[in-house]
Each structure stands twice: as structure tokens, then as C-alpha cells.
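Pasting a structure here, questions to come.
For this depiction, one protein chain was excluded, whereas all remaining protein chains were kept in their positions.
We just call them A, B and C in the order they show up, numbering each chain from 1.
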Amino acid sequence: MTSVLQLLGMPEAAANHAKGIDELILYVHLLMASLFVGWLGYFLYVIFRFRKGANPKADYVGARSHTSTYLEIGVAGVEAVLLIGLAVPLWAKAVDNPPKPEEKPVEVQVMAQQFAWAAHFPGVDNQWGKQDVKFADRSNPFGLDINGDPAAKDDVAVVTEAFLLPVNRPVIALISSMDVIHCFKVPSMRVTQDAIPGLSIPVHFTPNKIGDYTITCAQLCGNGHSAMRGFFKVVSQEDYDKWYTEKSKAGGGSFE
Amino acid sequence: MEIPYTYKARPDTGLYNAKVGIWLFLASEIMLFGALFSAYILLRVSAPDGFWPDVALAWPRGLLNIPIGTFNTAVLITSSVTVVLAWAALKMNNFARFRWLMVVTVICAFAFLGIKSFEYNDKFSHYVVRLKDGKAVTGHLEVNGKHPGFWNFADQWSLGRLEAEKVEHIEIAVDPARDIHGHVKHVEGASHDHAKQKIATADIAFLGSYTPATHPFFAVYFLITALHGLHVLGGALVLAYFAFPGAKMWKTNPEQFTNRIEVGGLFWHFVDLVWIFLFPVVYLL
Amino acid sequence: MQATDTHAHAHGQKGHSHDHHEPGFFSKYIFSTDHKVIGVQYGVASLIFLFFGFLLVLAMRFQLANPGKPIPVVGALLEKLLGSDMAPGGNLSGDLYNSFGAMHGTIMVFLAIVPILFGAFGNYVTPLQIGAPDMAFPRLNMASFHVYFIGGVVMFASFFTPGGTARSGWTSYSPLASVTDLANRFDGQTYWLIGMVFLITSSLLGSVNFIATIIQLRCRGMSWMRMPFFVWAQFVTAFLLLLAFPPLEAAGLMQLMDNLFGSSFFLPQGLVVNGTALAVSGGGSPLLWQHLFWFLGHPEVYVLILPAIGIVSEVIANNTRKPLWGYKSMVYSTMSVGFLSFIVWAHHMYLTGMGTKIATFFQTTTMMISIPSVIILTALFISLWGGSIRFNAASLFALSFLPMFGIGGLTGLPLGFNASDIYLHDSYYVIGHFHYVVAPGTMFAVFAGIYYWFPKITGRMMNETLGKLHWAGSLFFMNCVFAPMFIQGFKGMSRRMYDGGTTYFEGVDPTALSLNKMITMCAVGLGVAQLPFIINFFSSIFVGKKVSSDNPWDATTLEWATPTPPPHGNFASEPVAYRGPYEYSVPGAKSDFTPQSEKP
Partner (left out) sequence: MSEQSHNAAASHDDHDHDIASHIKTYLIIFGALLLGTVITVLMYYVDFSSMAVTVGVALFIASIKAFLVAAYFMHLMSEKKLVYSLLVISAIFFTGLMGLTLWGTHDTPKNTLMKTVYVP
């Protein structure tokens, strides 16, 4: 199955939920392809057979069969199956079932700005530092109160370089933006979520392949839209822990 | 061929062209004002709880002048009844009565607009001042002993301007506690209504008049009432045209003329209808 | 009636030399209230805009294929015209690319395709097909064109404002649209909004007029189910415009307030742009704009496609020489599409953070709307069965419309399922999807319509050979341009990428980038393929073969029962419709077509 989609150029999936999405894409395309091929075959046959030279006198009534009605019902049926069987449950899983605390999800706040992505982790104390818009600027997109709030001291804030995520652990990312609408899109993870100023919207996924990944921006956000990328690496739990404690120790929400 | 049914009803629909046209137009107007009302409601339900101006983005209530608004409502209702009576006068072949009823309608329309423009001006010179200690006060502003002029939309004060022009303090005639639900409150210590209060520029965190930039409520209020006002103006001009230059048609084609008045009246009633909703929604809620 | 009869005849004669009121140039061509003249005005203006929209996208395509290289010749010109910050060294800057993209979308949709389908064909053909002397409100009709024209001028003028045109996409999402040029409040975006207010007003005037005309001015015997399908399509389209545009007008006014008066309809609190906090009150909602925009935006795409299907149906019925199969089901499907198109809009907003319930609602309605579309298309397919199909330029375009719309429509399905849209959203897959419906779809219908009705409008036929050349070239290049975009979309290429995805794909997937080059070359080819058309179009006006009769295609509908070209007032005598619109090859009839107006 994956091979068909890879043939079409889709990057290899690297998250647990991707399978469902890929399957849906595949099945819809199978439906489309069979309809298209069937219709096209019929179409070419008809315009050949009923060209004026071959059929000088048209038939007033034309087709008499009811195949088309069954076909239409069939299309509706398949769509309904895909809808109820795949699309709705997939979506429900994506938005209604965030990982439970027992699953030890990694929590990260992702902030978009023209034209970069930044990530913010609570640090080893697992406490989010206080944030206020009055502290926010380009280097401190999260508006962390570094000097005022002790909980902010060990927060990890990664502004330009790649951040790390552990493999096989659910990630909850809270997507937001400080200026215009951006869109957090990681093709390999099959994750897309608009970053809308004024809202912070959770997405979750479980990376399952170690590697380097790129975040692109999929919503026009100004003249730097095409260059707006972010990077993260999916690494083993040990590597992640090492990086995380180091970063957190460096303290003050270290800004690159 | 001539265009049929310009004033005679088409048998199967029972309507003449212009009547179909005006109802179509009104259907689209429903969507236009409907979208604006929807925007109002959406913004309002997502506004934070609490009382404006204590909470900067809570929804303000009771800021508009209810007696004036009530009076204006009555004016518009009157014009609505005069226009339908004018149409009835034509039906009864009484042109003289038609004309004076139409004149009354147009006068009402301009009275409405005139009153509205006073209300607008009142808002432009009404300010909210938020102090650095979190308190807030609303009232009429006085800078260097001067009130801002009439329709001073272009001549607005902001904190930036106060600082730029090195104004050290302003005076504000604090709003009376006219609101029975008590949500327009004043800074403690203001002893009586309309008491002037001196505020040092250095203490001010924000200063803005009741203009669209200050709060989404004002943005909505100005947008909807201005759009409604434009409708009133346009309608009034058309009705005035019917009453005088356009009335020539009464001699040549009275039936079509009567229809025109009916169509004009339908538009006018619609404008009234919008106001009937607008008034409670922006003035009272 | 008597007086007008002779009047009409007098105009009908060629080379008329009357002594009575010969209208001057202005009242004849500029301030005419005749629906046919207005139709032609719309047609000419929108073809020019179509061409302009294409030039914009050509510059963009060049940039996509050769990031960092200046555009030959044109680049220098752009630098002169728009300044070196916009086109440094003949390159498109990111801002200029975005400007062109936004204006390409806006111009193509609002100034080219809708005006040509609704304004031009709708105006010219609808009254003729229902046997009406003109539109119900001729002066409103004229006003509609003039307002459209002013809107176009405003849009065009915005290219030369300091700071350039609108550059937040044709969707103009806030806050981007309000914060791109903070220093200059009266920027391109403001022009865009003012232009849109004009265009919307024009559409509203037009749609009131169309609906009133179709309801009131149908001639005797023209019952609802005897109306040509084209008229039905225009009727439903007019309703879409009438009821979907006002919310965008409201939204436009709100964004205008945000831009000019600093209000915060669409701006939330605490925006930090470029490292500085924005001095606005906040309290607005960016999603509100999107809802209001797409409340129009989705019906708008059916405004693009329904008249196109209408044209295609006329041409197909005529060239298969048989009635449309399932005419009634097509009419009902069109109405359901029209109705449903008002409640699917948020399928453009799946990824703005939607809960399961609302997303399920919108994807269900989206799937529902595909069913009537399938029914309409299927009916057209089946109409071919048993026909005696003539292949001329018009019918070739109409026939190839079907599979092209098929591809476009079918690729709408994976976008309509929200779970697959997670991957495909805002990628080139979307670009491919909608260009298949609007470019080889809608544009092919436009071409079919032009070839089909040209003889009625000018009294001369267009050249068939050039027409077929035009068809072959267009079909080939259209597919070469838009099919590869699906692949790019699968690869994860986002749209509106000024560098063509180079930053993302360089060293990762070179094919994605080489496809860019190929698409661009084919887009140039597509332009070249239009040359036969342009030559054909202009030369045929003057030297085309004169029509042999008023009804050169042996068609049944009423527009062919008028003199050619139709005089003021259209019909010599009041027409009567005695039968359905497509009585071709009626068994026992003396010829293979029985016009609607022929006495039984």
C-alpha cells in the first residue's frame, strides 16, 4: 500500500496515525481512478461509435438502461463508507483523543512568526513558565517572564535551531502564532495545522522513525513564506533526555 | 418588442417586474445585514467576561443614549407609516395628500440622520482612559482647557499624541452613573456625576475615544449604523425624487407611478425593519 | 406592438440607412441599455482581463522554474514600472510574486471568468433563449457593467500604488491582509477591498436582473421545464451571487475598517508583528473573516462551473442532434447543488482547528454535493449515447470539458474528506484540483460558447481549422500544465511558494523542481496555443464566412429564431415556445430539429 503512494511521491510516513490517512488517500484515489477509467472508456467508445459518420441519424430517446442510476447510488454508497468508516473516525481520533497522562506525552508549544518556527518545552521541572505578551519579541516569541518567574528559569525555548523529539512517544504540540496565520505542516508526519494568532490549537502525533524532519509553512504569511521552515530531529529516548536536561540546565529559556 | 410587465402584473406570478426586483434586492440585503449581525454576535459571545471598561475587551453595555435612540426609532417608524399612507393616497387618487405625506417622510429621514450625526459626534469626543494602576474611567475629554470640536473624527487624542505634544494632564468630565445595572463605573473618588477629574498623562496607560479603533463594539456600532444611515440617505433621496421631479409620471402613467411608490416604500420599510433590530441590539443589550 | 415591429425590422436590415435617430457612438456602445451590447462589452472586457491574468501567472511561472533568475525582457520592464524594490534586477521579489498571485486569482475569478460566463454569455443569450425583448431592467444592466468596469479599473490601478497591489492571496486572510503594510493604510489591500465592493455591487445588480428576467419575461409557452438548461444554470447561478456575495461585502467593509480606521474586526489581542506589539484594541477573530469569505467562496466556485455546464449542455445537445438525457434530473441536481453549496464552505477550513462534530457536518455536506454533480455529468455522458455527433470546434471543446471537469471534480473528493485533507491541504494538489475545474473546465466551456454563438453575435462563422488547432493545443498543454501539480502536491509542495519549493526540496527531491520547469514550458505552450484563437477571433469578425441562415447550427432554442445579429428588441414578433428546448431528431419530424418556436 505504501509503495503505491510512494510511487506518487508521498514521503515515507513517520508517525503512527499516518497509516490511516494514507489508507484513506489510497482508497479515495482507487474510487476516483476506477470511476475515471470506467467513464473515460465509455466516453471514448461513445464518441467513436456515435460519431456522425457512423451514426448519421440520432436516436431521439437515447440510452434506455438504468445503469447510471445504480452507478450514482454506488458512488454515493462508497463515499458514505469512506466517510463513516474512515474519515470521521480518523478525524475524531485526531482531535478528540489526545494522549492520556499515563502515556507520558511530550508537550511542546510551537509558535510561528514571520518567518520562523519556535518551540517551547516546560523544562525538567515540568512547569510552564509564566508568559506575557509584554515580554514577547522576536527572540522571545513565547513572552517568557525569564527574570520574574522561577518556573520559567529552566524552560527550554528553541528559536532557530532544530529541536528534538523522542521516538515512539506521543507528542502534543500546541500550535499558535504571534503575528499572522501560518500553517504547521510536517509532510512526513502527516500533520498539518494552521497556526492562528489568538488561538492555540493542539495537535498530537507519535513519531516512529528516527530522523531529521522539516516543518514547512502551508499558509501564505508574507514575502518570506516560502523560506519559512523549521527543523526537528526524532531521536532515541536517551538522546532526547540528554539534550533536554542540558538545555534545561542552561536555563533562562536559552535563546539561540 | 417592448419589455412586458413593467407595471402590469404577470398573470402566473401575480407581480410586476419591479416588485420582483425589489424583493430580490431585499433578500440580498437580508444577507448583508445578516452577516453583520452574525459578526456582531460572534465577536460578542467570544468577548471576555466582566465589565467594560474595567476589562478592556469585555463587551460595553449601556453606552449609547437611550432616550435619543428611542426618539429616533419613533421618527423612523413614523416615516414608515407616512410612506405607506402616501401610497394609499395615490391608490385613492389623492395626489396632494400623497405629496405632503412624502414630504413628511423625507423630513423624518433627514431628522433621523441629523440626530444620528449628533450621536456620532458625542461618541467622537467621549473618551475612555485606562490608568496604569488598572482603573478606568470614561467621560468627555478636555485638553488644555479645550473640548474637541464638532465631528472631530480626524482630530483625535491618543496617548501618543499627548506625549508628543507634551500635554501634562487632561481633564475628563466623568460619566454619570446612569446605568442601572451599574456597569459603567468611575474612578473612586469622583464624587458626583460629570465631575471634572484631572489625570496626569504620566498615569495613563491608554486613552482613546469611542471610535472603531478603541473597541470592536464601536467598530460594529459605527459600521452597521453608518451602513444603515447610507440606506436611509439613499432611500430619502429616491423618495424625494418621487415626490417632486419624478411625480410627472403621475400624469402619464399613474399606475406605474403608484407601483414605484410601492417599491420605494418596500425599501423604506426594510430600512425601518433593520433599525427595529438594530436598536435593541446595539442600544439595549 | 405595431410600431415596435417595424422598428425592429428596420434595425434588422444590414447596412441600414435610416433617417430616424441613429444612436451616436456613446449611446450605442458605451451607454447602451441593450442586453446584447452589454453582453459584448462584458465579453471584450473579460477576455482582456483573462489575458492579463494569464500574463501575471506567466511571470510567476517563470519565477517558479528559474528561482533567482531575472525574467528576460519583461523583468526590466517590471523594474521600471514597479520600482526596484518590487522587481530587483528584473527578478520578482517575494512581495511581487505574492501580488501577482493574489491578482491572478482575483482577476481570473472575479474579473475574467465570472463576467464572461455570467455577464457576457448570460446577458447575451439568456433573454434570447427565453424569448424576451431585453432584460427586465435594462438601465440596471448597464449600471452593472459600468460598476464592474470601475471595479476592474480600481484593481488595475492598484498595481501602481506605492507598495503595490494586494498580496495576501485572493482569499485575503486577516491578519496578514491588515498588517502587510502598516505604514501605509491606503495600500494595495485597500484598493482590492474597494474594487471588490464595486465588483460585488455589480454582481448583485446583475443577479437581481437575471432572476427577475427569467421569472417575469419568459415568452408565451416558455414554461419552467421548457427552458434551455443554460437558462436554468444562469438562474441558479444568479441566486448564488445574490445571496452569497453580501456576506463577503460585509466582510470587505469590516476589513476596510480594520485597514483605514484601525478597528479590530479580524485582529485578536496581543499581535506582535516584526517584534513590536501592534497598537490595536484586539478582540476580533481571524476565523470570522474566513467564514465570511468562504461563505461566498464556495458558492462562487459553482458560479464558475454552473454556467459552464450550461454552455456545454447547449453545445452537446446541438451537436449530438438529440435531446439531453435526463433534463429534469439535471435541473433538480442543479438546484440541489445550488442549495448545498451554501452549507459546505468550511471544507476550506478543516485545518483551522475544527472539532469532530462540525467537521463531520461539513464533510458530509461536501460529499453530498458531489452526488448531484455526478448526476449532472452522468446525464451529459449518457446524452451522447445514440447521438449523431458532429465534431466542430465548439463541440470538441464541450466534449473535452467532460473529462477535464471529471478530473477536477474527482480530485475534490480527497480534499473533501478532512482526514486526507490533512495531508493535501494547501499543497499543489489543491492547485491542480481547482485549475482542472476552472482552467480546462470553465475556460473550455467559454471557448465552446464563443465558437457556438459567434455566428449569432457577428453574423459570421469562425474558422474551423484554426478552431480545431486551438482545441488540440489547449487540450494538450492544459493537461501538461496541471497534471504534474498533483505529483508535486503528493510530494508535499505547498502552494504560494515564491521559490517554487527550492528551499524545501533542494537536495531532497529534485524531480519536484524539474516538474516546475516542465510546467512552465507547457504554460508558455498554452499561451502559444491561444494564438490561433486570437487570430481566428479578430479575423472572423471581418472576413469570416457569412452565415447562410439565421440558424447555422440547425439549433432548436429561441436565440436562433431571431434575425442575425438580433436587432434591438430581439424578436420581430413575439415568440411562442411550443415544445421543450431540445427537440432534435424527433421521430417522424421533417428535419432532424424542431425549433421551439415552430408551430405544431
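Everything below uses one rule, namely that a contact is a pair of C-beta atoms (placed from the backbone, for glycine too) under 8 Å apart; a residue touches a chain by one contact, two chains touch by 3 or more.
Everything numeric in this text was worked out from a predicted model, so none of it was measured.
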item	value
Chains on display which the left-out chain touches in the complete complex	A, B, C
Omitted-chain contact residue, chosen from A:131, A:219 or A:248	A:131
Contact with the hidden chain (one of C:90, C:228 or C:353)	C:353
Hidden partner chain, touching residue among B:46, B:121 or B:152	B:46
Contact footprint on chain C, counting only the chain that is left out	215, 239, 243, 247, 268, 270-272, 285, 287-288, 291-292, 295, 342-343, 346, 349, 353-358, 361
For chain A, the residues touching the chain missing from this view	94-96, 98-99, 101, 105, 107, 109, 111, 128, 130-133, 136, 142-143, 172, 174, 176-178, 197-203
Chain B residues that touch the omitted chain in the full complex	8-9, 13-15, 19-20, 23-24, 27-28, 30-31, 34-35, 37-38, 41-42, 45-46, 66, 70, 73-74, 77-78, 80-81, 84-85, 88, 90-93, 180-181, 253-255, 258, 265-266, 269-270, 272-273, 276-277, 279-281, 284-285
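Quick note on the criterion: only the chains that are shown with their structure count from here on.
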item	value
Distance-maximising chain from chain A - centres being C-alpha averages	B
Centre distance in Å when chain B and chain C are each reduced to the mean of their C-alpha atoms	37
Averaged-CA centre spacing for the pair chain B and chain A, given as whole angstrom	46
Distance from chain C to chain A - Cα centre to Cα centre, in angstrom	32
For chain B, residues that touch 2 or more chains besides their own	none
Multi-chain contact residues (two or more partners), chain C	269, 282, 285
Chain C - residues contacting chain A, complex	93-95, 97-98, 167-169, 173, 175-176, 179-180, 268-277, 282, 285-287, 320-323, 325-326, 351-356, 359-360, 363-364, 367, 370-371, 374-375, 378-379, 381-391, 399, 402-403, 406-407, 410-411, 413-414, 417-420, 422-427, 486-488, 490-492, 494-504, 509, 511-512, 584-587, 592
Complex contact set, residues of chain C against chain B	1, 4, 8, 132-134, 136-138, 140, 204, 207-209, 211-212, 215-217, 242-247, 249-251, 253-254, 257, 261-265, 269, 280-285, 288, 292, 295, 569-571, 573-574
Footprint of chain C on chain A - complex, ascending	5, 8-11, 20-21, 24-25, 28-29, 31-32, 35-36, 39-40, 42-43, 46-47, 50-52, 55-63, 68, 71-72, 75-76, 79-80, 82-83, 86-88, 90-92, 94-96, 113-114, 133-134, 136-138, 141, 178-181, 183, 185, 187, 190-194, 196-199, 201, 214, 216-227, 229
